[in-house]
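The complex appears here without one of its protein chains, the remainder shown in place.
Labels A and B are assigned to the chains in the order they are written; within every chain, residues are numbered from 1.
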Amino acid sequence: MTYQLICGAEIHVELKTKSKMFCGCKNDPFHAAKPNIYTCPVCLGMPGALPVPNKQAIEDCILIGLALGCKIAKVSKFDRKHYFYPDLPKGYQISQYDEPFCFEGLVKTSFGPVRITRVHMEEDTAKMHHETVDGKKVSLIDFNRSSVPLVEIVTEPDIKSPEQAKEFLKKVRDIIRTLGVADCDMEKGGMRLEANISLSRDLSAQAGGNLPNYKVEVKNINSFRFFANALTTEFARHSEILDRGEVPVQETRGYRSDTSTTVSQRVKEDAADYRYFPDPDIPPIVISNAWLTKIKSRLPELPTSKIEYLIALGVVESTAKIIVANQVMMEYLDQVKTLDPKMVSQAAKDLVNKKVDYQKLSPEEYLKTKSVSKITDKSILRPIIEKILSDNPIAVADYKAGKQNAFGFFVGAVIKATSGQADPKTVHNILTASLSI
Amino acid sequence: MTNNQITNQDVQHLAKLVSLPLTDDRLNKLVDQITTTFEYINTLQAIDTDSTQETNQVTGLENIMREDVVEESRMLSQNQALQNAKHTHNGYFLVPAILE
């Protein structure tokens, strides 16, 4: 029995705003010298504290949505998502439920498009780790990260292979980095990945087709490579279960990088009862056309369009990708284009193949070395031209009889004989004179 | 619940969701009290609100946000943050291990 992988991704991105999502605490949990030094009554969930949303974070979230091709809501709000866990100080997370800032987007990949269901804003939880203290197993909690702005990106189950997953994730990361709103450093927890995986018997189960009745959530994925591995290992695991005529258990599993497998964490009910309701402490956010235009003006040229632009100038795609990823090379090439657009493709090749030291040579200087100085000295050219004419008497006779294109033949022959160094104008003059005799 | 009775099981499930430890005595009392209250509340179902919009904010305010600046004046020192906690360790809040 052959199966089709069906996967949706959930990506959490920590924004690099100066302050947290609902209070003025410093947003720098990874570099904090000690635990619990960037907290206040709000992000510690103290009695009587109230949230006020960070405008910059909201704009950054909308910017990400725009860059991922999303529609932007006209009216949006924050909702409370309730569950109990020591890393959640209020007993609820301020998130977005049914009116997210961004929805219905699309990211193209070479394997096909991946639709973006939504991009919304929420607050991060505190960080917990486990230790043994006085012989007892305990959890230690650090609230430096509590309430840091988090953007959640959810895709439709359009990812169909590990390769597509990698390409998609890299593309999203590159886009977000270009926007300058987040570092997406997975090692620092700046970008977190979750996969929702299932298999279908139906080979034509593309996005929008019939979905199977189960879903396995995989967490603890710390790199794009591990994401792809998780898909591979889950594909194998589900296939084996389905082959036996059973259905994989609907649950949450953790990825184990040491064994490249997943282990069961807890059984996932259909939907945990988060008891969502609109947060009464935060008035709605209305995104006017004027505000949206202002946010749109922050959209820089995104990597994809830059690559297409270079391809149009004659650069090969693989070369273009390398150039675009390198700010310095890209600027160098931009200058070459301004000076001589015909040289862009050559310059791109030379840059990538390290044939030009762009740190030392300016674009102007580079172009000078490429444009060889043409031979205009008649004393050099005349003998060459005379030899070509004497070597080709029939062509000369044709020309004199009225065949004009024989002339082009002679010019070509001279250029060839001089390895392209003869100055075409001088050649033209000498030939004209010689043939008119 | 609109037409059914609220059961002991319902109350136990909810108590778990909201982390309220219930003794049997409390549980039974709660079921009775909640049932009585809901009889009163359910009278609302008779009011037609099919074409009515919801109002979750009476203020009429919109777009109340803060600028992205670090505000030292409200930030607490580590000692202050931990001051009211019963269990701490090396600058962290401490709880018995959460079993996954």
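Please note the rule applied: contacts are C-beta pairs under 8 Å (C-beta built on N, C-alpha and C of every residue); 3 or more make two chains touch, one makes a residue touch a chain.
Quick note on the criterion: contacts and distances are computed from a predicted model.
Enquirer: The complex lacks one chain in this depiction; which UniProt name from "Thiolase domain-containing protein", "Glutamyl-tRNA(Gln) amidotransferase subunit A", "Raffinose/stachyose/melibiose transport system permease protein" or "Branched-chain amino acid ABC transporter substrate-binding protein" does that chain carry?
Expert: The missing chain's protein name, per its UniProt entry, is "Glutamyl-tRNA(Gln) amidotransferase subunit A".
Enquirer: List the shown chains that the missing chain touches in the full complex.
Expert: In the entire complex, chains touched by the missing one are A, B.
Enquirer: With respect to the chain omitted from the figure, which of A:V119, A:I282, A:L351 or A:I375 is a touching residue?
Expert: Spelled out, the listed residue whose C-beta touches the missing chain is A:I282.
Enquirer: Since one chain isn't shown, list which residues of subunit A touch it in the complete complex.
Expert: Spelled out for subunit A, the touching residues are 41, 44-53, 80, 82, 84, 86, 89-92, 141, 143, 271, 273, 275-277, 280-283.
Enquirer: In the complete complex, which positions of subunit B touch the hidden chain?
Expert: Answer for subunit B: residues 1-2, 6, 10-11, 14-15, 17-22, 26, 29-30, 33-34, 36-38, 40-41, 43-45, 47, 49, 52-59, 61, 64-66, 74, 76, 80-81, 83-86, 93, 95 touch the chain left out.
Keep this in mind: only the chains that are shown with their structure count from here on.
Enquirer: Sort out for me which residues of subunit B touch subunit A in the complex.
Expert: Touching subunit A: residues 17-19, 56-57, 59, 61-71, 74-78, 81-82, 89-98, 100 of subunit B.
Enquirer: For subunit A, which residues count as touching subunit B in their complex?
Expert: 17-19, 23-26, 34-42, 44, 52-58, 82, 84-86, 91, 128, 130-131, 133, 136-143, 265-266, 273, 275, 277-278, 280, 282-286
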